[in-house]
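One structure below.
Apart from one protein chain that is not included, each protein chain of the complex appears where it belongs.
After this line comes chain A, so read on.
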């Protein structure tokens, strides 16, 4: 077999070369007694990488391992990235390659292309495994209910791919909190990478600021506010957030978080009781209306 360059060129040509290598690797080669390692090497993995790969899910047949590895390479991941992904989530080796391909296609269609796709997959390998319906629901929510533009959606997915893993209900709640409680609009949400921070932490920081008098929910129609930027609230470390935004001590914030958690827990219980008394026509929420936000 002709020796293949170990460093594969990037771009379309690479997929082609990798494809050829895959086909070549799968042909039986009695003279050399091709082991799995050789096949992997042919695909473009180094000796060391091949060894690591073979160590994953050893009970699995080599064909599976090779097929999945090849597929990941075909999707545009580098050898190291593919390996890292599999080491992180070896269960991916059990997925049919068709599923991997389809999912990657879908993600690409949503705007996760090139480097973004690779980053997204590396950060959230569960993206391969999450049910299609859930994926679609999250996207539908972001486009139709939260009214992000296609471009904004692409940006959100690129920076916070984990939104696709979220329960649509909690994703919606997260969005509505920022929209109504904090008075933030989609453009700022995207820029600030709203969904990167867990909701509970956002709520802690926001309400801490609010109770200190440093954040005010804007009135209807109010455009200008003195509120700190969402970007700063989300992206500062806790230490810097306390020092420069909240102007407070860690001790105070720790007690506050405990008190707020207790309030939340008791609120939840109270709402359960209220729900028992709720009327049917109390339902303000309509699944069907699609009016634009103000």
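Convention: a contact is a pair of C-beta atoms (placed from the backbone, for glycine too) under 8 Å apart; a residue touches a chain by one contact, two chains touch by 3 or more; residues count from 1.
The definition used in the following text is that contacts and distances are computed from a predicted model.
Taken from the listed names "Gamma-soluble NSF attachment protein", "CAHM1 protein", "Cell cycle control protein" or "5-cytosine rRNA methyltransferase NSUN4", the protein name that UniProt assigns to the chain not shown is "5-cytosine rRNA methyltransferase NSUN4". Although one chain is not drawn, the whole complex shows that of A:136, A:150, A:200 or A:247 it is A:247 that touches it. Contact with the omitted chain, checked across A:81, A:147 or A:236, is made by A:147. Among A:45, A:208 or A:241, only A:208 touches the chain that is left out of the view. Residues of chain A that touch the chain left out of view are 144-147, 172-173, 176-177, 179-181, 208, 210-214, 216-217, 219-220, 246-248, 251-252, 254-256, 258-260, 262-263, 266-267, 270-271, 274, 277-279, 282-286, 289-294.
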